[in-house]
Structure formats: C-alpha cells, structure tokens
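A single protein chain has been removed from this complex, and every other one stays in its place.
Letters A, B and C mark the chains as written, and numbering starts fresh at 1 in each.
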C-alpha cells in the first residue's frame, strides 16, 4: 500500500497484529494495561454477539421482514473498542451503522429493527442510553454532537464538582467530505468542546473508494484545524479502546477535541440493497477477511487459554436467544394506529396538523360507516 | 504574538521587512529575482492608484452617491502581489473586496460602482477579464472556482498544445469556516485541479477576530487535505507575488492545488456601514498602519532612488483622473428602464416572468394614461 | 408602557427571556461586541458575557447544527442569521434536522431553538440582503414561523418564541427596525408564569390580528407589508372603500380561520407580501380561503407580491416590491365584482 495515501499504515496505532500477536505502543499501551482477561473476553463477547446479530438481521431482511438492513460486519473492533471506553457521563452521536456501540449503551438491538421495518424513524430514547438516534443525512449529527459538547462544557463550568463527560461523534470516511463535518471540527476546535470525532474509515462510501474523498490519511482533517489526531488500526479492538480512552480523557479534562481515524473495512455490502461485486474484487475482500477484528482477538485469547468452550457456548446462546427474540418480535409488531402518523410533529398543538388529523379521522370513519351501511 | 495561533509569524514568507529592508527567501526568492525596478514601480503604481480609488469611493458613499462601499484599504500588497503573478490563461474568482485584482485584470473600477449604487448585481463581463463577478455569499465561489479549474484540466488534457492556465480563488479568513470552502479544498485535492486558494487573512470577519475561526494558522486548512500550503506576509507585495508565481506554476504544471494564506490587515471598516470602534482599538490599528504595504515598497524603492517625483506625480494624476471620472460618471448614471428588472432571469422565455412583465408594462402604462387623461 | 423601536423591542424581549431563564443563549455572527449588524443584540454581550452571547465562526450550518446540539442538552439557543440571503447554508440543518427531530424521536427530543432572521427589503441594500424566504420554510412541517409587524408584537413574539418548545423561525422585517411604538412589557411575563405559560404563549403566537376593521375587502399582510396595507386602507377609505387589514403574525401555523371569517363577511380578499408571488405564502392562503369560503366570495382572491425575478438592484426595489399603487389596484379589481 501507498505510504502517504489514505490507506497508508504509517503511524497506525496497533496493539495486536492481525495474527493476534500483542505489540507495545509507546504512548497508548498504558491506557489498556489494566484490562484483565475478563474485560477482553467481554469485548470478544460483544463483538461476537453483534456480528451474529448482524447476520440475523441481514437474513430477516432477505426473508422480507425488514425493508433494509445496514450491516456493521467487519467494524466490530472499531465499535466495541471505542464503545467500551465510554463512561456514564459520556454521550454518543452515532451515524447509522454503530449497532455495536448501541448494544454497549444498552439499546435493545431488536428495537432498532423498528426503523428498518418502516414503523418509525427513531427506536430508542436517547437520554436513557446517552446514545442519540441514528442520523441518515450524512454528517448532520456531527454538528449536533459538537453543540452538545459545547453545552456539556458550560454545564461543567457551572457545576465543577460534577464528574466530567465528553461526547463521541461517529461517522464514516465519506462523511468527511461534507461541509457539516468540516464545520463541526472548526466549531469544536474554536469553542474547545469536549468531543472525540471517531471516523470509521471502512474504505467505502457505498461504491466509492476512500480515495474519492481524500488523497491523504483522513486523520489529517483534524490537523487542518489544529486538533490532536490519531490513526488507529480499526480492526484492533484493544488499540481502538486505548486511543479512545486517551481521547476521552483529553476531552473530559478540558483540553479540547480529538480526531481519531480508525482504519477498518466494511466486510459486507453498504446495505442489503447494495451489490459490491460491481465495484470491488474478491481478493480485496479476502485480504481484509484475513484481518478480521474478531478472529485476531480470538487467536490472542485462545493462545492464552482464556476462551473456554463453556464461555463460547454461553456467548453463542446469548446470540441465538437475541436472534430468536428478533424473529418472533419482529413478526409480532402490529402496524401502529394510523393516527400516530400525525403525532409529535410539534410538541404543542399546531392548527394545520390538527385540522388534517381531524379530517383524516372523519375520512377513515366514512369508510367504516360505508362498510357498516352495506 | 502567540507563536502557534492564527497570527503567529512562524514560517511567514517575507522578502521585504516592514522597514522596507529586503530579505532573501531560500525557496521563493528566485520567483521574483527577475523583477526589475520598472516592474516594482508598476506594483507601487497599482497599489497607490487602488488605494486612492478606495478613498474616493468611500467618500462617494459618504456623500450619498453609493449605498455602500467595501474597502480594500490595507490589502493592496496581497492583492497586487498575487494579481501581478497572473497570466493570460489564468482565471480569477474574487470575493467582493478584490478591487486591486479587478484593476489589474482590466476591469474599469468606475463600472464596479454600479453594484454599489444599486443599479445591478454584476458590472463587468467575466470572460472579458478572466475575472468572475463578485460573490457575496461567503465561500460559495470557492466551489465555482474549483469546478472551473476541473474543467480547465480537462480542456488541457484534450488540447495539450495549449498554454496551460490555472484558477485563483480569493476569500477571507472568515470564509474558511464555511462548509463550501472546505468542500472546495477537498474537491480540488481529489480531482487534482489547477487552482490556487488565496486566503487574505485580514484578521477580521466584520467584527470577529480570526481567533473565532481558528486556533491555528489558517494555512493548516490546506494541510488537512494534503495540499501544499504557504503562509506569506500579506503586506509584502514582493513576497505575495513570489509565492503566487510558485503556486500558479505548481497548479499549471498539473501538480494540483495550493493553499496560500496571506496575513494582512483590514485597515478600514468592514464596509462603510461598519463601526470598528466597537470591537478593536487604536493601538492595534496603529501597529498595522506601521506595517502598511505601500509604505514599505515606497521606502524600498525610494531608498534606491527608483521613485522619481515625476513618476509619483504621474501616478497621482492617474488616481485623480480616475476619481474625477468616477464622480462625474456615477452622477450621470440614469436609472435603467424599469422593464430591465425582468431581463435575464432566464436565457430563454419563461411563462411566469413573461406574464408578469407584460402585466407590469400595462400597469405602468395605465398610470401614463391616467396622467395623460388629467 | 414604554416607547421602543422594533429593534429595541426585540432587544428588550431577548433580555427579558435571558433574565427569566439562564438556559437562553444567543449565538450568531457579530452579535457580541458589535451587537449585530443591526444592533439588535446591543448591550447583551456586555451584560451577559461570552457564554450567553456567543460570536460564532462564519458558518450558518454550523450555527444551526450546534444550536440543535445545545438544545438537546437543555439549552434554549436563540440564533441570529445575519441576513435573509445567508440562511441557505443552514437549510439542510433546518429542514432535515431541526424540523424533524421531534417527530423522529417520537416526542423524546424537543428543540426550542429560535432562529432570528432580519428579512425583506426596502433598505437599498446590495444583493442577498433584501429577500423574503419565509415560504421556503413554511412547506416543511415541524417549524413554526412568525413575523412581527410592530414593536409590541416583536416584544411579545420574541419571548413567546423562546418559551415555545418547538423550533421557531422569527422573521424580523428589517426596514421596520426603526419604527417606534408603545410597548406593554408586563403582559407576556405574566402569561409565561405558571405551568401552562408556554402552551398559552404558543397558542397565542399562532393567531392573526385584525389591524384595522373594515367591511368591503379583506387585505392580508404580515411583517413588512402590514404598514403598507394600513396605508393602502387609508387611501382606499378616501375613495369610500372600507378595507379590513389582517396582520397574519404567524405563517406556520397560518391563521387562515381568521382570514376566512373576514372573507365570509367582505367577500373579497387581497394578500400582499414582499416575497415573489409565485409559490409564496399568498398562494397557500388563496387556496385555503377559496376552499373554505368559495361560495361567499364575490371575486377571486388576488395576490400582490414581488415579481418572479431575483431581488433586483436597489434602484428597482420600489417597483419590484408590492407598493401602494399595486395594492390599491388589486383592491380596485376585487371591488369591481
């Protein structure tokens, strides 16, 4: 690979080679030196469950139970690594592919399917999980995250005794081209907001290679506004955890924003509507399959005898149960009452919506009456 | 001054100290080594005429002949230095303050006043001067410039025998925060467009100090997308010329875009509607008055006996004549026919505009008829 | 009662809201030391400091986007867009995020963001500084849109908008900034006290106002054209035509009931706004009035607005904008039936 381009591995923080061999990192190793085997197993568990989940949801889509599914396949290292660095006072703004982080934040993944079954646009209460809704307009949420972080800084200034928190904004390689993402870096930097920009460079924006968004590593975008930047091997869950711990510490302690680029790979299609055979080849897919984030932690833990069959079985059961619950639950969802369509456009009454709801209600009734009259 | 912030003088390319003493620059001096005294005098002339012009237009505004004037006062070094580096095949996209560059490109500055007298929005034919119209929506033109450069690259690929040209996009420090400017850097870099981004950091966006746009030198924005960046003393006309020559060469020869930040100072108000006493102090203004771009070239040339009284007089006459022509011309402009309002909304007929024009014509005639009938 | 200009009334309304609730935070370009290019925020930075009155980077999408984030975290941002013509970089944030978040979150997330926009023409400005983009927002459910026409409404609507849990676009007719009027500064404060204050305020915000009573023609205006409508009514009165002037005050919701009620009495309706007539607010009002009062109308609803051209050079603005001649012409035309 080119040593200066967006896929360069120069300066990539790595702590576990793709063969599962641990490596020390001068700056960041100390952020993970206290992780015991149990914690590593929990990361393995989360990655494994989320992957199984992803395949389950994909097959639900194939069976026609979902209109669409967006896979996180292959990005479990970046998501679980960064997600496990979060603390109670942190708040996450995901894009739409962060099922791994959602899971860690306690969002019920089954509920997420309501979105993809076309029942509603949001499917959890952000404040309950410190996890904002998925945002489909690329990059738009990066500004919300920045504003939220600006507010957090003000809150903390007003209540210095409070445990500080930070914000993490997730977005993809494609998103870095949007004006909004660039503006969010600028605002965050100028207002010294406690935010970590976590860019999962999965090398594709649908069909477009990351080379359509940049000629240099995406982490340089952070340099353009003078914020610390880190490039990390996104398929190395331990390294992702370490750099995110560092970045969150940095942000929480009032030192301002950090930009992290996690170099990973979208192992699946963009969504279930996509056909990657049109734009990439098997060799490339194989190259990255050999760098699977779960496999390498598996190798590492297995080599140390830390993944018992019992534990594996337990995790497999958890995944299976989740899948079964998904299948039965999804099919049980009824279409909500039609009048729900008019709910929550505004927090308080609005004449136009109200008038239309009333009209619609009568209109629907007229059919019932007609039918009754027959 | 802070050595890392946006006003740091670290790495600022300079060839003439503010006392008018020449300094060598390792990389860039050779781009101006062939400038003879005559050429330097021409730069002095242009700066001097444009400054006089600016004061004249300001006073026309004060007298009520113009609705508004936007001064270029203090930025003559950056504008004339960069502008004199342009060749016939280059094309400029200005913001709204580049009267100096307009003058060099052969735009009649008197005509420019039509805009500020409220007669029309554009006042010259861009293709005649390789100088696009002023764009008032901050940053929007940076994308036009990039697209124009992309087109130029294609043309040159198709006609390799043609003399290559490049594009220069001018914008201010404030503009660097706009999504559009950031997207233009990205597009230019990804498509390797022959364009030079020339940012005049005049330290203010209306009342806001540049520290509201960035914590680091603005030139770093270029680094964020991996393009060569240069910071230059914007009040040093020779250095501005040198770096722009270099950058245009770079762009014209197919090596891609360059970002130049010229550190200068807006010596006047933002516009004639502005009141800088609300947000900055006399000391600061004095500090920069001592670094006046014209004075330093004047000192340099005078010390070498290159500015004769006769030449000065000649330039003064040119400026005076321009001012006089402005005064008499502006007052002679008649309000255009009212129907002009409906012209050029579309290149070809459009039913809505046509119907309204016809209605309006009849409506106006009805008054004439009424009056005639009295 | 005190006498205030409209700019002064907005300033006072902002100040009152900031004193009432320390989550009210202003953000925008040049609103700090400069007090905004129209001085509407004059003195607020000095009194409330950097954290409450924030000069922002020059990026409208950034302003709206970060205001959304701040609102999610419990703040009540009031942001200024410097001029009408510069709101478009923020259009995506307003249309896809601000307007839809409450719906998307099924009521979990309220975004009490107020977007102040000095708008409309008549001040002899250069391009982009005289536009009336309100219709470009009115089609998007989830936003409320108001536009005051006098200092009292400016003062009241500002505080009501800030108290409202929904996003509000607050269009300020810049040519009227210096118009003076008597302002009762106590009434809204009383309204906002108590648990149902915001609900009452929001309901009131959506109501039109009869600015002048009349029986022959209903002349509807809002923001900058209300003064024009009142002037036209005076002139028409001299010719014996009794014009009722309705100031809409709110564009979303639009109080078409008030107009329909009046139309049923007068049988004739004229609407005037500065925005281009075609696809403007008047189109919707015309359609609704016709739907609901068709059999009471003596004449078709007429519209008097800007032409279907970009806002022209200032030298043309008197003729481009609805002016008294054009309004009276429309009044004459409906009176013919």
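Just so it is clear, a contact is a pair of C-beta atoms (placed from the backbone, for glycine too) under 8 Å apart; a residue touches a chain by one contact, two chains touch by 3 or more.
This is a predicted model, so every value here is computed, not measured.
Of the chains on view, those touched by the hidden chain across the whole complex are A, B, C. Remark: the omitted chain is touched by one listed residue; of A:179, A:217, A:234 or A:323 this is A:179. From the set B:184, B:244 or B:299, the residue in touch with the chain omitted from the display is B:184, counting the whole complex.
Of C:70, C:135, C:154 or C:188, it is C:135 that touches the chain left out of the display.
Residue B:346 is the one among B:287, B:333 or B:346 that touches the chain not shown.
Considering C:172, C:284 or C:317, the position touching the chain not shown turns out to be C:284 (whole complex). Although one chain is not displayed, its contacts with subunit A can still be listed: residues 67-68, 115-121, 136-138, 174-175, 177-180, 205-208, 212-213, 273-275, 278-279, 335-336, 338, 340-342, 345, 350, 352-353, 356, 360, 363, 367. Residues touching the missing chain, restricted to subunit B, are 120-122, 125-127, 132-133, 135, 137, 140, 142-152, 154-155, 157, 179-180, 183-184, 186-187, 190-191, 343-353 (touch as defined at the top). One chain of the complex is left out; on subunit C, the residues touching it are 85, 88-89, 91-92, 95-96, 99-100, 103-104, 127-128, 135-136, 138-142, 275-276, 278-284, 286-287, 290-292, 294, 297, 299-303, 308-310.
Keep this in mind: only the chains that are shown with their structure count from here on.
Just count the C-beta contacts per chain pair and the biggest one is A-C. Relative to subunit C, the most remote chain by averaged C-alpha coordinates is A. The multi-chain contact residues of subunit B, meaning those touching 2 or more other chains, are 177-180, 212-213. Multi-chain contact residues of subunit C, defined as those touching 2 or more other chains: 56-57, 59, 61-62, 89.
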